[in-house]
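Here the complex is missing one protein chain, while the rest keep their positions.
Here the chain labels run A, B, C, D and E in written order, and each chain numbers its own residues starting at 1.
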Amino acid sequence: MVAEREQEGKIDEVGFTQSPSFPEGASRYELGAQSLSQLDENQVENLQTTFKDISPDLARLVIEYGFADIFSRPGLDSQHREMATIAALTAMGTALAQLKFHIKAALNIGVSQIEIREIMILMSVYCGFPAAINGTLALKEVMSESSSS
Amino acid sequence: MVAEREQEGKIDEVGFTQSPSFPEGASRYELGAQSLSQLDENQVENLQTTFKDISPDLARLVIEYGFADIFSRPGLDSQHREMATIAALTAMGTALAQLKFHIKAALNIGVSQIEIREIMILMSVYCGFPAAINGTLALKEVMSESSSS
Amino acid sequence: MVAEREQEGKIDEVGFTQSPSFPEGASRYELGAQSLSQLDENQVENLQTTFKDISPDLARLVIEYGFADIFSRPGLDSQHREMATIAALTAMGTALAQLKFHIKAALNIGVSQIEIREIMILMSVYCGFPAAINGTLALKEVMSESSSS
Amino acid sequence: MVAEREQEGKIDEVGFTQSPSFPEGASRYELGAQSLSQLDENQVENLQTTFKDISPDLARLVIEYGFADIFSRPGLDSQHREMATIAALTAMGTALAQLKFHIKAALNIGVSQIEIREIMILMSVYCGFPAAINGTLALKEVMSESSSS
Amino acid sequence: MVAEREQEGKIDEVGFTQSPSFPEGASRYELGAQSLSQLDENQVENLQTTFKDISPDLARLVIEYGFADIFSRPGLDSQHREMATIAALTAMGTALAQLKFHIKAALNIGVSQIEIREIMILMSVYCGFPAAINGTLALKEVMSESSSS
Partner (left out) sequence: MVAEREQEGKIDEVGFTQSPSFPEGASRYELGAQSLSQLDENQVENLQTTFKDISPDLARLVIEYGFADIFSRPGLDSQHREMATIAALTAMGTALAQLKFHIKAALNIGVSQIEIREIMILMSVYCGFPAAINGTLALKEVMSESSSS
């Protein structure tokens, strides 16, 4: 991973600051990558691939801020984090890909399909039926993708 | 209630579970009022008073739909419902009074202050810092109102 | 259920109007299904089919809450309900499928294409041009789908 | 019109083009002011006063675009325009002052209080209860302000 | 102008007032078309084609209001207008086609790819990572479309 960081360092030619390098132990990036991999083992690589030519630092920041600084925090367990995230993304209605990712992630760490279905139904009260329907359709897509793979 | 829920389990012809069948004599309204009162014992009366001259049916529908039809459903426990609701309302950013109500409600049914604080911090990842800050300030107001009463 | 409805009537002491009283024998679900069918005769079945394996209760709640409890209410005629719905969904910008459904529904019950076009233009004032444009493109899709069928 | 454009070209002290002055008959501004005055006879002056030191052109553009270009258009009657506007602003949840203005305007041109109440209840289906509640509270404030004046 | 208004008064076949025709020099429409063409030389025609059968006035209003009345104003240069527009559309998350258009427009008038990338990263702070990611993916699509053409 350190080697990868150094490789990323080459991107710095276009003018970005490097991620802080921590001389001993796990770096912020490594800690974030580890947390994110618990939700989906391919997602670190997916992020790197998707953004490597357009905005590699964005992928790094998702991992460092989203998953090292925040997701790894104590005080709220991972399942509750995913439930809250699913509710928020369903309420927003502007982040379908992210919602599907977090539905999969939630299922991967033990949130049940029924709990997710119920969060979507609950959202009808606070965000209205279109949000609840679109959230449920995201769940349906995730379920049918996973059953067909 | 378990027995009732099992009755609900009897999927009807068109494939839907039945509406919850009320405890003898209890209407949808009464069931909702009872659920809502577990979150805040004054809220049914608050709703009735607030809306009695302008839209009494809206108060009734909040209670019947929000708390009889939905909140009382099995499949997601009350604490998780409140966590998801807090996340959604923080993400929306347009419902401060409702957010404060559900923060109080969550605290009343055993969600910890730290869990709510962490949901707000988590929201910085998905909705940005202004949402996280405004959500945290709502929590702060709830805490100082409850300590001063 | 009729008996229960009558019991609910007693709540009126606190100032609520009664729930709509169903035609004899008609349940909340049947009343909702009937209302929804007036907008689009296939939509009840569409909802049942779409959600039957993932969240059948959500389809039921759309019908019971959206179309028995609310759409059937007196005080606002159906055309005005659809105009308000189209405006709201255009403003939200997160519910394209629902917007297209309600455009079709509005046309089915006598709202004119010109009125819908003008609602979209009006939305440019309150929600900006992207919302007005996306709403108008939804109208365009509805018109071309209906002319090609 | 070139002459008019050139007049507009006279950049005023704070650096903005002037409103086009139409030497004869009703200008776009006057037409807009007239339309807006039908909704609320004081609003043109309110806008001028509010924005005269900070952004006078914004007040002019509201009047010219919102009320000459758009509100005055044929194809959708004024009551329907106000109903659609109220629905959209309630859905957005970020424009309380504007919502209150349009509730007053709608009442002024013959939309009934009951119709507005019902639009708010309808919004619970599409935008959730917080939007419906906040919209109804806006209606309540308008009603109590007008009864106390 | 009364004469012009009267000309506008000639309701066209589909029932709308005509665009004001300015007999000499550049009209509001022509001025807007010129401004818009500086961002993208094909967009005036694209708008006309897209909306000609469904809402030709909407295309006209985009050009007249968006690009004659507003974009052409002094006080903020074109690059800054495009940066602000890109930020707003990324924050909204409901206007992908418009965001892609304005990314292209910004690049056309000299905003750099790096500046746009940085605006997207900045949006993670204020609107969260899903907005930043979706904005960056829009930039990626624009870049790959332009490199393949």
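The rule we apply is simple: contacts are C-beta pairs under 8 Å (C-beta built on N, C-alpha and C of every residue); 3 or more make two chains touch, one makes a residue touch a chain.
All values reported here derive from a predicted model rather than from experimental measurement.
Considering the complete complex, which visible chains touch the unshown chain?
A, B, C, D, E
Where the complex has a chain not shown, which of D:Leu31, D:Val44, D:Ala68 or D:Met92 is the residue touching it?
D:Met92
Could you tell which one of C:Gly32, C:Pro56 or C:Gly128 touches the chain left off the display?
Final answer for the missing-chain contact: C:Gly128.
Taking the full complex into account, what residues of subunit C touch the chain not shown?
123-131
Need a quick check: the contact residues on subunit B for the chain that isn't drawn.
Here the touching residues of subunit B are 92-94, 114, 117, 120-121, 124, 129-134, 136-137, 139-140, 143.
For subunit A, which residues touch the unseen chain?
14-17, 20, 22-23, 28, 57, 61, 64-65, 69-70, 72-75
What we mean here is this: only the chains that are shown with their structure count from here on.
What chains touch subunit A and also subunit D?
Chains touching both subunit A and subunit D: B, C, E.
Angle of the rotation mapping subunit D onto its copy subunit E, from a C-alpha fit, rounded to a multiple of 5 degrees, please.
In short, 180 degrees.
Count the residue numbers both subunit A and subunit B use at their shared interface, divide by all numbers used there, and answer same if that is over half, different if under half.
Both copies touch with mostly the same residues.
Among the chains, which has its CA centre at the largest distance from subunit D's?
Result for the farthest chain: A.
Between B-E and B-D, which chain pair is linked by the larger number of C-beta contacts?
Top pair by contacting C-beta pairs is B-D.
Take the average of all CA coordinates in subunit A, do the same for subunit C, and state the distance between these two points in whole angstrom.
The computed centroid separation for subunit A versus subunit C comes out at 34 Å.
Report, in whole Å, the distance between the mean C-alpha point of subunit B and the mean C-alpha point of subunit C.
Centre-to-centre distance between subunit B and subunit C: 24 Å.
Cα centroid separation between subunit C and subunit D, in whole Å?
Here subunit C and subunit D have centroids separated by 27 Å.
Can you list the residues of subunit E that touch 2 or more other chains?
Residue numbers touching two or more other chains: 15, 57, 61, 65, 92, 94, 124, 129-131.
Chain adjacency by touch: line, ring, star, complete or other shape?
It is complete, because no pair of chains fails to touch.
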